[in-house]
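Here it is: the structure, laid out below.
As you look at this complex, bear in mind that one protein chain is not there, while each of the others sits in place.
Coming up: chain A.
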Amino acid sequence: MATNSNLPRRIIKETQRLLSEPAPGISASPSEENMRYFNVMILGPAQSPYEGGVFKLELFLPEEYPMAPPKVRFLTKIYHPNIDKLGRICLDILKDKWSPALQIRTVLLSIQALLSAPNPDDPLSENIAKHWKSNEVEAVETAKEWTRVYATGA
């Protein structure tokens, strides 16, 4: 808790808002031990290969936040051209396009949007991207399969 007492007001405020008015299909709650560490769940968007899945992510707010972007990673295995097997996400706002005006909520909404619109032209996972480009139908099927296997209930 010692670390939490120094928590910037912005983080506290964001946390409160995430809890009180969560974004549809997204839940994020800070860890008890470290208020900068969030357990996140995103529902697979409708009409996407990930529909029906519940994806777990971890989100960490570094010391410099909000001047530096949060660190976000999928914990649930996901078949997506912009997400690698370690769960790392290729999303510009998490890198050079970060702006302090963005928040945890907006980041998570962006990730949700990324699930709806995979972008094989800017891949993180070379193989999946190739698959997506060469045979999108088959790739989507694989993604659905993975969602069923790794991201549902169980």
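Points to keep in mind about this one:
Convention: a contact is a pair of C-beta atoms (placed from the backbone, for glycine too) under 8 Å apart; a residue touches a chain by one contact, two chains touch by 3 or more; residues count from 1.
Keep in mind that, in the parts below, contacts and distances are computed from a predicted model.
The UniProt record for the undisplayed chain lists the protein name "OLC1v1004474C1", from the options "Vacuolar fusion protein MON1 homolog", "tRNA-splicing endonuclease subunit Sen34", "OLC1v1004474C1" or "Ras-related protein Rab7". Among the residues A:Met67, A:Leu86 or A:Ala113, only A:Met67 touches the chain that is left out of the figure.
Interface with the hidden chain, as seen from chain A, comprises residues 9-10, 13-14, 66-67, 97, 99-101, 103.
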